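Written out below as structure tokens is the structure these notes cover.
Of the protein chains in this complex, all but one are displayed in their positions.
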Amino acid sequence: MHAGKKYTFFEFIVWTRRDIYRLTILAIIPTVLYHYCNFTFLSISWVPVALLGTAVSFIISFKNNASYARLWEARQIYGAIINSSRAFGVMVRDYLAVHDKKTDIQTIFYRHFAWLTALRFQLREPRAWENSNDPRNIEYARLYRVSEKIDSLEDSLAGYLSANELKYILSKKNKATQLMALQSAHINKLVAEGILSELQLQSLQNAITSFYDNQGKAERIKNFPYPRHFSSIATIMLNLFVFLVPYGLLNEFNKLGNGTLIEGYSIWLNIPFAILLTWVFNSLDIVGESSTNPFEGSANDVPITNISRTIEIDMRDMLDESDLPSALTPENFILM
Amino acid sequence: MHAGKKYTFFEFIVWTRRDIYRLTILAIIPTVLYHYCNFTFLSISWVPVALLGTAVSFIISFKNNASYARLWEARQIYGAIINSSRAFGVMVRDYLAVHDKKTDIQTIFYRHFAWLTALRFQLREPRAWENSNDPRNIEYARLYRVSEKIDSLEDSLAGYLSANELKYILSKKNKATQLMALQSAHINKLVAEGILSELQLQSLQNAITSFYDNQGKAERIKNFPYPRHFSSIATIMLNLFVFLVPYGLLNEFNKLGNGTLIEGYSIWLNIPFAILLTWVFNSLDIVGESSTNPFEGSANDVPITNISRTIEIDMRDMLDESDLPSALTPENFILM
Amino acid sequence: MHAGKKYTFFEFIVWTRRDIYRLTILAIIPTVLYHYCNFTFLSISWVPVALLGTAVSFIISFKNNASYARLWEARQIYGAIINSSRAFGVMVRDYLAVHDKKTDIQTIFYRHFAWLTALRFQLREPRAWENSNDPRNIEYARLYRVSEKIDSLEDSLAGYLSANELKYILSKKNKATQLMALQSAHINKLVAEGILSELQLQSLQNAITSFYDNQGKAERIKNFPYPRHFSSIATIMLNLFVFLVPYGLLNEFNKLGNGTLIEGYSIWLNIPFAILLTWVFNSLDIVGESSTNPFEGSANDVPITNISRTIEIDMRDMLDESDLPSALTPENFILM
Amino acid sequence: MHAGKKYTFFEFIVWTRRDIYRLTILAIIPTVLYHYCNFTFLSISWVPVALLGTAVSFIISFKNNASYARLWEARQIYGAIINSSRAFGVMVRDYLAVHDKKTDIQTIFYRHFAWLTALRFQLREPRAWENSNDPRNIEYARLYRVSEKIDSLEDSLAGYLSANELKYILSKKNKATQLMALQSAHINKLVAEGILSELQLQSLQNAITSFYDNQGKAERIKNFPYPRHFSSIATIMLNLFVFLVPYGLLNEFNKLGNGTLIEGYSIWLNIPFAILLTWVFNSLDIVGESSTNPFEGSANDVPITNISRTIEIDMRDMLDESDLPSALTPENFILM
Partner (left out) sequence: MHAGKKYTFFEFIVWTRRDIYRLTILAIIPTVLYHYCNFTFLSISWVPVALLGTAVSFIISFKNNASYARLWEARQIYGAIINSSRAFGVMVRDYLAVHDKKTDIQTIFYRHFAWLTALRFQLREPRAWENSNDPRNIEYARLYRVSEKIDSLEDSLAGYLSANELKYILSKKNKATQLMALQSAHINKLVAEGILSELQLQSLQNAITSFYDNQGKAERIKNFPYPRHFSSIATIMLNLFVFLVPYGLLNEFNKLGNGTLIEGYSIWLNIPFAILLTWVFNSLDIVGESSTNPFEGSANDVPITNISRTIEIDMRDMLDESDLPSALTPENFILM
């Protein structure tokens, strides 16, 4: 996520400059043909363009609503992981502290960090519908590091798991799922040994259920994109609209100069105004599109690396560890 | 669901080509009558058409909202089934592992897969209001396989159930419901035998309650369509609008050519523009309609066959089985 | 609910024909006065009408949103009753099966059907704000049977309750509430007798709490209408709009014929177009109004008789009863 | 709440007549100045007025959405209180019945009625932002009785509490909170005495938690108004719009009469049409405003007195009491 005050107008211009080139060409063509070739019949009526504009507004606004909802839900899910992790942490610590089971506490805590790590690696794997390969975003991505794309999962897990467990987990399909299953097995072993009571088991098992819930919800957002038919019709309509706008404005700008200093030249104003209008709609669409996949490693992602670190700090602080890792900070205002 | 980047403009055109034929005819009629028969009075004012357009925008946008909500809720329900299945899996495995009840674990796990199978077969049965018989969709359906329409339920269940249970279940009205009831009976038997404790029973019974919840929610979306009176008025209004647009634009396009190269011919532009405009609204409606029944076996369904397989893989991986089935992959970008 | 493909255009016309008569008269008056009496000043500007139209669109769209939400919530509530009933069913069956308490199981199951019956009778009692007495709906209601308006509650309950309990319940104010209270008393008696454990009591009592929740939610929708001031202002605004539209279009249609075959006659087109436009808005409002009370016994109700029967079938199937009742089917596409 | 079919057009006119006077004056001023003083430059363009109208539509529609949501949530909260009260009732009755603790049952039931009473008195206390002192509402309030504004809290509680508890509670800040705390103390005492088990305590304590939840939610709606800055900007924008409309329509109505019977007089039509339009927007706003504080003792309140009585009837009916109070009925269609 962007953790600063705002993206500047200039940053938007740079970010969307490829679109601006395209929109400029689309605006120049009819203006030149109208003026030099005298194809005045190109100045189609504004009426159908306006109606199309209404429909485009609806569909883009619909898409942005859905995008924002996906982003916000993604953040809620990770918020819920924070909350459940803290609650799980104090339960594990305090249920086991009475029996002085320091090693078990630490093993469970660190396996939890391993789960957080496996989950964030899974969530940042690429999908066909994501926008990381968009030239706009590749360029911008040079400004910040996405640790899940740089580090290896094995190295990242190694600090949290015993060698045996690490090997076991790396052999599994869904690593996060099986890490949480190890937590369940561990806790049930402690019940069998008489360290934990059945009621404590129930509370801890509920915590595990809630971790599975939140993992599954994040995977749902990851694996079920904004439906492709909704997305595609929006793109198609936007492109039709963007194509027609410069034709629809020709007449207005041709008339504008009549009787003024710029008579005969005012038609050229069609170009900047058509670009301005189409850029606004196009940018609205891009902004929406940028939030639709909140786990793709883009600048507008939910900062799951940072959140995972926060959880680790809070939980290790619960154990009064002395060498807490430092919190992640934004690079060029981008927090991952 | 479509698991690729997008539907192309061309795919949309092919998919909606029957509509385009219809819209073309509707656009040609008034244009020909106006031009050749000089029925210039056909060029009705744009004012009532624009007002109707506003109302149509509202109702289509309303319908698309509802459709999208139905699709998204359907995916949430199946997401919740994934999550509850994992949590149920570790509980059953770890509660029974202490007593070395491998057979019971496996029976319960495989009966769960049977429940998933029965449920997906039930959800993909046809309903009167669904769109699978739409020519658009029949054609498109050749690109992918819907296993619930090809395989038999009995064969699909046979791998998961004992012969006795299979026979019992096939005699029941709602097979998924009675399969879950068998799970309840099995677990209660284990309590009566002293294998499971009462508290463990409570946790497992809660899991069963949550499976019934999610089954019932999926059945609700299956059995309660987008209300037919809302759907019908949308169709009626859209058709009225689509009918009137070419009349409303006649005048604009007639005037367009005045004093230009195409004077006297510009009226013919009415046809492509009327088609374009009505196609946009019509396509928006079709896109919404395509998501309104997310369990009908269409290309935009929630991929419940794939999700059921994922659950099976994750749960069998929990048991460290060695011959895991492979995940389902999209055919022509369509994942079922 | 309508369980077919759609309401046809013709059905809509028939259903709204009284409105069409009214709209026709409203459209004829200004047209006749304009044409024959030369009251050309009646052709008011479209500007205030358009602004009013925007406001009307907002309020109708707002009302339809609320209506749809009420209908959908009503269906969710009954969906939740299905789910909780199944979960309650397996718990009662399996908790008591160990002790071979067949009679208690059956008594509790059948009392549950009695609760479903009492609830659906209560929900289908008339309220002042409902639309069953609307001539439109009285006429349409001949196409299907509403069993709660035909059968007596006493007869319907008699098959499910002992004579004593039946008499007791009929003496109570809120029969569904007190039936569920009998379930609670029965279960607590079984605990006192040592048949059920305290933990099982807790699970069953939770189920009773959830039945009270869903009963109360259904009663909330029944007893708290779409707020009358919101509803009344919508009606008033719609009627003002419908009154003004034919005046606002006079000028457009008068001009239309100029220089064409129908010069001097085109004013008469004002009548069909005004009817068309006002009919569209009026019908949108009626469609919304038709869902606002989802338990009134109308064709667009939630099918609670059918759902109650489904629950009975599923629960008796759990007991392996051999003479299951048949599912309810739609009459003329209407499922109650 | 209004429990009838609708507010009539006439009732709306009477209710908003002070607004109509104001709107009339605003419409007369520019018309008179235009006509008699020939200040034709007052006829400003409709363009800025229309744009302002769009913004006003947005903000009023936004406010009405929020208002409706507040009203509906308030009703949901009281619905949840009904549901939890019934569930709490059967638990208390059946858990204690085994031990024949009739007095405790009755004390707890009647203390619950006291809590309902204290809560409804607290919720109907006035707040600075409420509309009870609006002349519109003072006048209308003569049609119905608000018992919380007529009766004293002490008298109303006296029937439900022992003299000691009454005195204790009256000395407390938040009486409802401390009444529920007494319930908790009573139940814990019964556990200490061995009458109730720990598991029963857990269930009852959960019920108390849910009562605190619902009390707190109602207090949230009471104490946190629709944010004043949102409310104020809506009022300001509406007033600007209402002021400008009669100027914006001047030109339209001046032209209207040209060449007709009423040439030179048609300008006077500006007055009724401006009033009509501004009244519509103004009334929409008032309707929204009327629901924004659902516990203020207005005609559109959630009927909490009636609901509290319903709960009392249902719970006393559970105890098979013979002298049940009668349900509250609407006065002049208003149910409190």
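First chain written, first letter: the chains are A, B, C and D, and each begins at residue 1.
Definition applied: a contact is a pair of C-beta atoms (placed from the backbone, for glycine too) under 8 Å apart; a residue touches a chain by one contact, two chains touch by 3 or more.
Here the structure is a predicted model, which is why all the values come from computation and not from measurement.
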### Task
Looking beyond the chains shown, say which of D:I44, D:A97 or D:I195 touches the absent one.
D:I44
### Query
Among A:T31, A:T107, A:Q122 or A:Q200, which residue is in touch with the absent chain?
A:Q200
### Message
To test your reading of the contact rule: which positions on chain A touch the chain that is missing from view?
### Response
1-9, 12, 46, 50, 53-54, 57, 60-61, 64-65, 68, 71, 75-76, 79-80, 82-84, 86-87, 89-91, 93-95, 97-98, 197, 199-200, 202-203, 249, 252-253, 255-257, 259-262, 266, 269, 273, 276-277, 280-281, 283-284, 287, 290-291, 300, 302, 313-314, 317-318, 324
### Query
In the full complex, which residues of chain D touch the absent chain?
38-41, 43-45, 47-48, 51-52, 54-55, 58-59, 62, 66, 128-129, 172-174, 177-178, 180-181, 184-185, 187-188, 191-192, 198-199, 201-202, 205-206, 208-209, 212-213, 215-217, 219-220, 224, 227-233, 235-237, 240
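Operating definition for what follows: only the chains that are shown with their structure count from here on.
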### Query
Which chains are in contact with both chain B and chain C?
none
### Task
Starting from the Cα centroid of chain C, hunt down the chain whose centroid lies farthest away.
A
### Task
Look at both sides of the chain C and chain D contact and report whether the same residue positions are involved, with over half shared, or different ones.
different
### Summary
Rotating chain A onto its identical copy chain B by a Cα superposition takes an angle, to the nearest 5 degrees, of 70
### Two or more partner chains touched - positions in chain C
54, 199, 202
### Task
With chains as vertices and touches as edges, which is it: line, ring, star, complete or other?
line
### Message
According to the definition already given, which pairs of chains are in contact?
### Response
A-B, B-C, C-D
